[in-house]
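In this view, the complex is presented without one of its protein chains, the others remaining in place.
Chain lettering (A and B) follows the sequence in which the chains are written, and residue indices restart at 1 in each chain.
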Amino acid sequence: MTQAVAVHQSILTVRTREQGLHEITEAVAGELAKSKLGRGVATVFCRHTSCSLVIMENADDSARRDLEAWLNRLVPENDPHFEHTLEGPDDMPSHIKMALTRTSETVPFAEGRLLLGTWQGIFLWEHRRAPHTREVVVTFLA
Amino acid sequence: MTQAVAVHQSILTVRTREQGLHEITEAVAGELAKSKLGRGVATVFCRHTSCSLVIMENADDSARRDLEAWLNRLVPENDPHFEHTLEGPDDMPSHIKMALTRTSETVPFAEGRLLLGTWQGIFLWEHRRAPHTREVVVTFLA
Partner (left out) sequence: MTQAVAVHQSILTVRTREQGLHEITEAVAGELAKSKLGRGVATVFCRHTSCSLVIMENADDSARRDLEAWLNRLVPENDPHFEHTLEGPDDMPSHIKMALTRTSETVPFAEGRLLLGTWQGIFLWEHRRAPHTREVVVTFLA
């Protein structure tokens, strides 16, 4: 189907407590509901270089724990090659983990609902150890 | 150039036989042709967390074989650290490989043709060993 198009945009604030995956699916779906838009795409954008986005299984916690632990093994802290260490041992690994995952995602929707698969959730992945206030821009085109 | 905008959306079904890259460029281009749209972007979205998308060289098979083999070495099955193993040894590696590649891609088009580079193809990357039926949502904004 083909229809006229509109833009709805807002900034979500995500308060992270520690390193790990923080689900934002409901927040994105809530903004979509506010927009009253029907069919189109939601673009999700992370405004930081030490956290990132990923669309991951939202059912079983163990899948997310294994994913995080695997990436921590791939990109360990205190790598003696690192020069950029002013903000601590989790500084440079956080940039690398960000680059290996995603800064932007584009998720389709129809009839006002995100067309995520059954097991998919949208997550902000905090790579720093300390709590942070993060901004995610959601823009709906429909 | 600046012009009015429209949305065309459909769901492609991809039947995978085994682990590996399955090209979907022609299927995406076919939907674009159906849409009759001229200039804009195609967004491609994979509705799963154990397969992913990648835009890769479509000419020489050896580049894809080397890419797959390299990622299999980076994320081997039977890692003793894995806790999420209920669906078999290819379960957790498939989620990790998905997270390291892409769930959504946005490809521009003009005059009704995808603006892919000469050597680029769009691929669904099946990370499970068994055959699966996969869904990819394509949404054209133009």
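Criterion: contacts are C-beta pairs under 8 Å (C-beta built on N, C-alpha and C of every residue); 3 or more make two chains touch, one makes a residue touch a chain.
If you're wondering where the values come from, they're calculated on a predicted model, not measured in any experiment.
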| item | value |
| --- | --- |
| On subunit A, residues whose C-beta touches the chain left out of the figure | 4-9, 11, 35-37, 43, 45, 47-49, 74-75, 79, 81-84, 92, 95-96, 98-100, 102-106, 135, 137, 139, 141 |
| Interface with the unshown chain - residue positions in subunit B | 1-5, 39-41, 54-57, 60, 62-63, 65-67, 69-71, 73-74, 100-102, 105-108, 110, 115-117, 119-120, 141-142 |
